[in-house]
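Omission of a single protein chain aside, the complex is shown with its protein chains in their original locations.
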Amino acid sequence: MTANEKMAAAELKPLQMAIQEITYREAIVAALREEMRRDPKTLIMGEDIGASGGPFKTCQGLYEEFGASRVRDTPIAETGFVGAALGLALTGYRPIVEIMFADFLGVCFDQIANSIAKHRFMSGGRVKTPIVIRALGGAGLRFGAQHSQTAESWLLSVPGLKIICPSNPEQAYLMLKAAIRDDNPVLVLEHKALLSTKGAAPIGLDDVAMPTGPRVLRPGRHATIVASLAMVGKALAAADRLALEGIEAEVIDVQVLRPLNVSPISDSVRRTNILVTVEEQAPTGGWSSDVVADVVSQAFDFLDAPPARITLPDHPLPYSPHLEDSFIPSPERIAATVKSLL
Amino acid sequence: MTANEKMAAAELKPLQMAIQEITYREAIVAALREEMRRDPKTLIMGEDIGASGGPFKTCQGLYEEFGASRVRDTPIAETGFVGAALGLALTGYRPIVEIMFADFLGVCFDQIANSIAKHRFMSGGRVKTPIVIRALGGAGLRFGAQHSQTAESWLLSVPGLKIICPSNPEQAYLMLKAAIRDDNPVLVLEHKALLSTKGAAPIGLDDVAMPTGPRVLRPGRHATIVASLAMVGKALAAADRLALEGIEAEVIDVQVLRPLNVSPISDSVRRTNILVTVEEQAPTGGWSSDVVADVVSQAFDFLDAPPARITLPDHPLPYSPHLEDSFIPSPERIAATVKSLL
Amino acid sequence: MNERAAGNARASDGAAAALTDEDRIDLLRTMIMIREFEEQVQRSYLEGLVHGTTHLCNGQEAVCAGVAKALRDDDYVSYTYRGHGQCLARGMDLEAAFAELFGRATGACGGLGGSMHLTDIDHGLIGAFGIVGAGLPVAVGAGLSAQLAGRKQVSVCFFGDGAVNIGAFHEALNIAQVWRLPVIFVCENNLYGEFSHILHTTPYEDLVIRAASYAMRTELVDGNDVLAVYAAAAGAVARARDNGGPAFLECKTYRHRGHSRTDPAKYRAPAEVEAWLKRDPLSLYRAELCAAGLISESDADRFTIEARSAVKAAADRAAAAPWPSLKQDFMAKTFV
Partner (left out) sequence: MNERAAGNARASDGAAAALTDEDRIDLLRTMIMIREFEEQVQRSYLEGLVHGTTHLCNGQEAVCAGVAKALRDDDYVSYTYRGHGQCLARGMDLEAAFAELFGRATGACGGLGGSMHLTDIDHGLIGAFGIVGAGLPVAVGAGLSAQLAGRKQVSVCFFGDGAVNIGAFHEALNIAQVWRLPVIFVCENNLYGEFSHILHTTPYEDLVIRAASYAMRTELVDGNDVLAVYAAAAGAVARARDNGGPAFLECKTYRHRGHSRTDPAKYRAPAEVEAWLKRDPLSLYRAELCAAGLISESDADRFTIEARSAVKAAADRAAAAPWPSLKQDFMAKTFV
């Protein structure tokens, strides 16, 4: 069954949930489609997302179903259409925008940080700003320094914003649905290297909620590995390797970058006594420093060794494939780091 | 003597250094003036910085001395003139730009993060990009949520950029001079609540160098307090209070946010065994998490208690004076935090 | 002064002719109220009741009042840090406005916003934007909302001459035109950004030239003639309600005071200031209504006295209002 057929099938019994094996890309499409059906106040804007289904095909079929007024191709003007999302939200709509590459969040940074994230607060809490900003980021596809960033940390310090990062189809589906229903601005960072990865997702599930913190994806007793986006897969692969040597690593997907809630990670560390974080970003200004700092305050006495952070280097990512690959944290490197701490 | 008179005096013997008691604002002006005299390839661009001397008078007298072609009023177009700085740098000039409020870094974020910071790397290291971006930030002046941010953390995760934060006139003077001579892009975050504070500075000193890391401003044995910008003064005031109770706090100005070098902080912690950071920013995504995470790796066994981070709350800053004040870390709060860890 | 603007001013006099006598008097009273409000704000600022900074619109009252008169209650309005006049013209409560400027709990935004961020969603006042140009894309979104809802609302966006050089302006006008949204862009061209004359930063003084390049309907208006502003706005609004797409009104005007706080505005030639003060929109319109016999000089004086005392009373109540509680749930003001 193609994604479209699957969704057509789901359409007949919209409230009937069925666990399906789908791709991350299909999960995004399914979430958008179901939520746009559910609430006529939703609409989506972005570059070339209409008839073409989106440069990464993350809006496939939406234009056909919802038409040009709810699935809107925009000019190349991220400040314009991201700002427009705020105007829509203030006047009763629930806009979703797609930023083609997360790297382009730079051109609309002001609208997000200064307008969208602060508007409710500055109004004294008198307005609501239900806005979803989806941005596709990430390295590994040889797109060079300006098209390979996850941008995870750019808006990490901006109060008033929620930031979530799905690492598998199930999360992509559930978290995006919840984000669309959330009455606050939510930045959804998706990873383009994950688009074709497959996994089981409860398609048709109506009862969704924004996650309130990290999620344990694989339990383990000997070490805690926390990762986001594409690094989660690397962490799981590292856990597989470690398992062969009898080391049981617990793998946690941080999944909600803001507001950050490290309690589940601290709980894990209280059991494993070892913490390793893996982040597809430069060594400074990222969530892994926040996680380490917070875990240290919450579980200081339980740490057997200083937590280790695995990140990108402190320079832009190179284009050349071997170089790019060498800088993306690998399962080997993660596993070796864990072992070095045991 | 007014700042202008002082500088006129300095002008007669430009290479003769004299320790002078000047304001942070005068220090900025003096640094700009001396470096613009030193190198005819320097120029400064910004909004209303010409005949008017700048909205915060940080360019006072430059227009009169260097003329309209080197002290350039710009249209309200931060992307335009920050981008222009890159073009100038690539073709042999050494541009300086002034961003009137650091909050406006949002409208030119892309030019900084994607163009300026990456250009040298993407060229294979074949170009130089000597650019200084000065931005005036900070809270405490009742300017509301969109004009009170230090923006310290917005660009913290951007490789290819240096970020420095002067907290007193001496640093404002020395660091800005060094930044102008640096062949790399340097973001200089200045704090508007400090503009009228006074201190001694070695005006006329020609032998300046970019600091390579944090600086101990006050030695102490019992606890290490690390702060930036206006929080440094609060930390020093806290140390005064603590001293009355016999507690000797070491106060360190982090001063260089990127590239971050925590070694001097770790050295201090090895002696004091207690770490408190004070940051005028939200709890996530800031330099204090990086400092804690790095110190924990370098000096884990020397910590007597989990490091404490004092930050702004996780919401925008309110306008109302009592509210604003209540959220800015105070010497009392810093002192109390230190005591709670002893 | 701008000859062409003055010449063009009543081009759409038809619309203005439709105003009742009451409406015309009402317009004067709105302008007086805004003037009195701003004068009080200045006094309060000097007394330390208004904090940080404040940007007054004295001299630009005709734009606020004239445009507001052309709107329905359910229309959307966005503006800048220099937005007190727009808020009052839409009916924001005087005391709520003062209390916000004073940082009190009873302020329009509970003291969290301040002078630059007066918002009152119940009056369609969707927001004051402190970042130059930032309000324009937001207004475009409100216009899209109006188009989608199909209730013939419009979205009006106020901004200054300095804003036409920033990217957000450009992106907003293009999108509004391509999507044919009911957005009225009202540029209050007061000739200056902060301290820079428009010709220092823009290739010409008439910003309709720029707006026309989006294939948008534009009109150059004497922004110190409230009936001209009303007429132009009414025309643009009527077309926009009727799916005629966006419009750009350039209102030539002048701020009587400096950019903000205590800026003495020394960068303006005394002769220029004097010439504009002679064309004070309030005096001009007051004289016009008196000359037309609609009101007497003493009526006008009475309006001023009434406004002044309403303003004073509101400011006094605001000054006596409580400070916002330090114990309130700030996170609930951040996230729903």
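Lettered A, B and C in written order, each chain numbered from 1.
Here, a residue touches a chain if its C-beta (ideal position, glycine included) is under 8 Å from a C-beta of that chain, and two chains touch if they have at least 3 such contacts.
Values in this document were obtained by computation on a predicted structure and should not be read as measured data.
J.: For the chain that was dropped from the view, give me its touching partners among the shown chains.
T.: Contacts of the omitted chain with visible chains: A, B, C.
J.: Among the options B:17, B:51, B:127 or B:237, which residue touches the chain absent from this view?
T.: Selected residue, touching the omitted chain: B:127.
J.: Which is it among B:49, B:77 or B:293 that touches the chain not included here?
T.: Counting the whole complex, the residue in contact with the absent chain is B:77.
J.: Hey, which chain B residues sit against the chain that's not shown?
T.: With respect to the unshown chain, the touching residues of chain B are 43, 69, 72, 74-75, 77, 79-93, 95, 110-111, 114-115, 119-128, 159-160, 162, 183-184.
J.: Name every residue on chain C in touch with the hidden partner chain.
T.: Residues in contact with the chain left out: 165-171, 174-175, 177-178, 200-204, 209-210, 212-216.
J.: Since one chain isn't shown, list which residues of chain A touch it in the complete complex.
T.: Touch with the absent chain occurs at residues 47-48, 51-52, 55, 73-80, 103-104, 106-107, 141-147, 313-316, 318-323, 326.
In the analysis below, only the chains that are shown with their structure count from here on.
J.: What is the chain whose Cα centre is as far as it gets from that of chain C?
T.: Looking at centroid distances, A is the chain farthest away.
J.: Please work out the Cα centroid separation of chain A and chain C, and write it as a whole number of Å.
T.: 41
J.: For chain A, write out the residues touching at least two other chains, lowest number first.
T.: Expected reply: 110-111, 114, 121-122, 159-160.
J.: Can you tell me which residues of chain C touch two or more of the remaining chains?
T.: In chain C, residues 107, 109, 111-113, 117, 129-131, 167-168, 330, 333-334 touch at least two other chains, as defined above.
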